[in-house]
Structures are given as structure tokens and as C-alpha cells.
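After the C-alpha cells below, expect a handful of questions from me.
Removed: one protein chain of the complex. Kept in place: all other protein chains.
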Amino acid sequence: MSAFAVSAAPIEPAALRSELTDPGCGGYVQFEGWVRNRNEGKGVLSLEYEVYEPLAVKEGERIIAEAIERFGVRRAAAIHRSGPLELTDLAVLVGVASPHRSEAFRACRYIIDEIKLRLPIWKKEYYADGSAEWVNCRRCSAAGHHAD
Amino acid sequence: MSAFAVSAAPIEPAALRSELTDPGCGGYVQFEGWVRNRNEGKGVLSLEYEVYEPLAVKEGERIIAEAIERFGVRRAAAIHRSGPLELTDLAVLVGVASPHRSEAFRACRYIIDEIKLRLPIWKKEYYADGSAEWVNCRRCSAAGHHAD
Amino acid sequence: MKVEIRYFAAFREATGISAEPVDTEAGTPAELFAECSRRHPGLAAYSASMVAVNDEMSDLHCALTDGDTVLFFPPVAGG
Partner (left out) sequence: MKVEIRYFAAFREATGISAEPVDTEAGTPAELFAECSRRHPGLAAYSASMVAVNDEMSDLHCALTDGDTVLFFPPVAGG
């Protein structure tokens, strides 16, 4: 398995966990990002991820390699969904196995933080009031203008 | 489900995860303690947990309640195994769901740290050299004496 | 004063018993543990690290009362 993957199908946490099982590891930390029913005060009904996969995979694998190098953990991997998702669906999964738990917590936190900052992935949210918006894109509009 | 449980049967992570699923939560952090093949330089073959269940459950539920109160997370639960375990078996499982991920990471870390410090649970390790030992009990022997 | 004592894990193995009723003048769990160590030489190598009284976590220097159940815990190692 590649350390980072993009999946159009539902993510199975049990599969990632088995891939990372290692008799030399005493601690395993898993992060899951779930589709939430609210964002910045608005009711969310569903959302859609657009992923530029060639670069997301390349940069995702780089992030995993950095985490292994920086925190000395034994094994790490992550999967990000693409396409339409419903409430409570699993949007992103990160797993880290390490001899000791402290490094596993820190590496897992690092990976999800960097995934959110660096990967070419965009999220369009569909709201209860009928509107839809690319998340973060209000902030990306130039001063004095309004995005949509 | 009670927030903290002791189980003599194998722990199923998927069951805990479904119990904690919440459409108001965007972040879920799970910690798993796995039986590791080494401890303090010795090869471990298997181990056994002894749990004083009435107090472990009471104190375990207190830890979960503290984590929810202190970090403001929405939902948290944990399960600890008792009895004989083999390498890579799941010894303890902690799950925390929260609107945002930062609190979920901190609450999960708090719960596992406190479980290790406060619950009346003891671990006897069986080593490759044929010996067996209650973990931590060398440290509990008085100065000038040797535990076993 | 009569109290019930329970031993766990390494303490149970060191004493060879998991429980015993005792008649004691010990005022605290710490004094009671010292008394037990004289009765059970295997226990003399250890010091008590945690104690519970009547299924509540307690303190080695709390006051014992007649009828208490005192649980002596060796250092814990969950997780």
C-alpha cells in the first residue's frame, strides 16, 4: 500500500489499521475527519471534495515521510476521500503506529495539520439555506471584493 | 454503553467508533495500546492483565468525565482488556469525538495517560528467556531489596 | 478493630493469599501495611504505592475505622 491514497469509495478504517499492525509497536493513534453538520454557523447538508490527485498523492507521501523522519514513528499512512459525501461520512483517515504513544500522537497531529494546509484538495459545502460555497474562498477574495 | 468498560473478550474498535459517531463532530481521535514484543530490552511473548474491576470502572468513568469537562469534547469512551493477551492484541482502546480536532487530540492523550497512572490494573509479562514479571514492580521494591 | 485486607497482583503472589481478615491496632493503611510485612516476609521487599478503602481510592495516611476493607495495590501498569 502507498503511504497516502485518495479514494472515491468509502474509507475502511479497519483496513488501514491492519496494514499498520506491527509487533514492535505499543501505541497506535488514528485520526478521522467526519463530515459535520455545521460550519461557521451554517447548517451543512452535504459536501463534495475536489482533489487534484497527482499532486495530492505526491505531497501526501512527502508529509507521511516527514512525520516518520521527524517523530521517529515506525509506520504511518493516510487516505483522503474525493467526491460527494454525506453527514458523518469519513472524509480523511490518518493512522500512526509507534513503539511508544507520545510520538504516535505528535506524528498523527502533524500529518492531519499538514494535509489540511498543503494538499490540493477543495471542499464545497451545501447548506440548509440552499446555498453552496467553496470553503475558505471567502478569505481568498481580494480586499474590497466579495467572492460570490 | 458505559463510558468505561473492562472486557475479557477481544475489543472491537468499530463498535466503539459507531457508539461515538455524532453529526456535530468533525474530529475523532482513537488511541490503541497494542501488546508489544519488547519491554525494557527484554523479548515479550505474551502477557496477562489483572484488573480490579469495581474500582477500575468507577475511576475510568471519572477520567472520561474529567476529559469531557476539561477539554470540552462532545463524546469519549474507553475499554481495557483483562486476562491473557498475545502479541499485537489490542490492550486498551480510547475514542474521543469533538466538533474540532485539537480538543479531541488533547482529551484522548489525557485519558490514556490517566488510565495508565490511576486505574487498578496490573500487567504480568512473560519473556522469551522463560521468566515472568509484574511490570513496574521492580521499581516498587524498597531500596536495598530486590523484588524477585 | 477488625478490617479486611485484599492483596492484588505482585502483592497476592508475595503473600500467597488474596484476602485476609485481621484484628489490628494500626491507625492508617501505612501502619497496616508495615504490620502485614512483618506477618508476610515476602511483602517486606515492597512498599505500598496505592491504597483503596471500601472501593474508593484513598490515602496511605487516612484514618481507618472498624469494618473497613483495605485494598493494597502494587504500582499499576494499565494500557
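Each chain carries a letter (A, B and C) given by its place in the written order, and its residues are counted from 1.
Everything below uses one rule, namely that a residue touches a chain if its C-beta (ideal position, glycine included) is under 8 Å from a C-beta of that chain, and two chains touch if they have at least 3 such contacts.
Here the structure is a predicted model, which is why all the values come from computation and not from measurement.
In the full assembly, the chain not pictured is in contact with A, by the touch criterion defined above.
Among A:Glu50, A:Glu69 or A:Glu86, only A:Glu50 touches the chain that is left out of the view. Residues of chain A in contact with the chain left out of this view: 33, 49-52, 54-56, 58-59, 80, 91-92, 112, 115-124, 134-137, 139-142, 145-147.
To be clear about the criterion, only the chains that are shown with their structure count from here on.
In this assembly, the C-alpha centroid of chain B lies 25 Å from the C-alpha centroid of chain C. Chain A and chain C, compared by their mean Cα positions, are separated by 50 Å. Annotation for chain C: no residues touch 2 or more other chains. Residue numbers of chain B whose C-beta contacts span two or more other chains: 33, 112.
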